[in-house]
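Sharing a structure here in structure tokens format.
Only a single protein chain was left out; the remaining protein chains are all shown in position.
This part shows subunit A:
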Amino acid sequence: MPLNVRIGFFLALRALKRASLWTTGLIIFVMVLTFLNLVVVSGILVGLLQGAIDQTRTKFTSDVIVSALNDKKYIENSPNLISLIETLPEVESITPRYREGGILEANYKTRKETDKANTAMAQLVGIDPYKENAVTGIGNDIVEGSFLAPGDYDQVVLGHYLLKQYIPIESPAFSTLENVGIGTKIRMKVGDVTREVTVKGIIRSKVDEIALRAFMVDSQFRSMIGRNDGNVTEISIKLHDGADPIAVREALERSGVDKYAKVQTYEDAQPQFLKDIIATFNMLGNVFSSLGLIVATITIFIVIFINALTRRKFIGILKGIGIDGRAIEFSYVFQSIFYASLGSVVGLGLVYGLLVPFFAAHPIDFPFSDGILVAPVDQTLFRVGLLVFSTVVAGYIPAWMIIRKNTLDSILGRN
């Protein structure tokens, strides 16, 4: 190792060893805050949407979703397709669903002729409760009443967006049911068929596809919509841990499934607007991170500048006794690296040891998602590198400014 680097390292070690613990602690604290600003702000922004994506995957699409083509109401030849899917080794469980657009009506028994009908548009879905729960676990999201059982007759579970007590929105484009709770009888209308059903449970979800749906047992729903051929509208497929959704999609496409159904991984099924928002939030996160980085750079610049200025006499002495200016510059660079590295290590510990697990266990309750902290290791390490680099530059410049001053002026404290 070059002599100047070794002497610089030695001087930095001694300077850090003899420095005030409070000052060192404060600088490292600033570095930790900067690191958290770099990682957590953008991580929360992205995590806000990642929470929504994760929930859509868990509660609706699962790992792969097969659905009817845009111009079809159902997937043709569904029974054979279901058999084919179940033969794939990656598949853990599946839930086929029947789905039709329909209208729910609440006050039909009590309203006068002059009163307006209390209706709500909804997606009406027929499911096998066991299979659905095995794939999406939506039975755990019941907030009132209970989830469906296979033998339930004329009973429904409603998504909470369909009920005014949960979504008190007055909008001409969006109507909800009033005064509907567990045990309330409501009408379900699909095409020309109307059936009176009892509300058995209310499900609360931040996934629109769940919150705007009314669920009933599939055998009941089939009879209501008159579909006896077993052709379903969508099939959510849950894979074993570690299985690749793309590989399953490709296997299904190779079997020709894509000719009569849409086969999508959970990522394919994300709406484009969501992908655009993620890109936007990433960009915003980078802007906030850059501001944080500038603040950190200025902080270190000021700290090192003041340090070098107050130690100008000793810098002069070092030069006077023959220590190369570059060795002194290295000592400040090493001190900067120390501050940035220790700040980053503490920050990494906080992010991966505390914040990521904490937000995973206690997501932030945003209106449309349970926000988590997204901090991919590669991106975090890149930010660590960025922080250390900025800090080194911020430490080098003031040291260089002071060191280039006249040696004697430095020793004598002359300007």
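By our rule, a residue touches a chain if its C-beta (ideal position, glycine included) is under 8 Å from a C-beta of that chain, and two chains touch if they have at least 3 such contacts; residues count from 1.
The rule is simple: contacts and distances are computed from a predicted model.
K.L.:
What is the missing chain called in its UniProt entry, if the choices are "Ribulose bisphosphate carboxylase small subunit", "ABC transporter", "Tol-Pal system protein TolB" or "Adenosine 5'-phosphosulfate reductase"?
P.N.:
Its record in UniProt gives the absent chain the protein name "ABC transporter".
K.L.:
Who touches the missing chain here, A:190, A:295 or A:323?
P.N.:
Only one of A:190, A:295 or A:323 touches the chain omitted from view, namely A:323.
K.L.:
Kindly state which of the options A:314, A:352 or A:400 is in contact with the chain not pictured.
P.N.:
A:314
K.L.:
Give me the subunit A residues in contact with the hidden chain, please.
P.N.:
3, 6-7, 10, 14-15, 17-19, 314, 317-324, 406-408, 411
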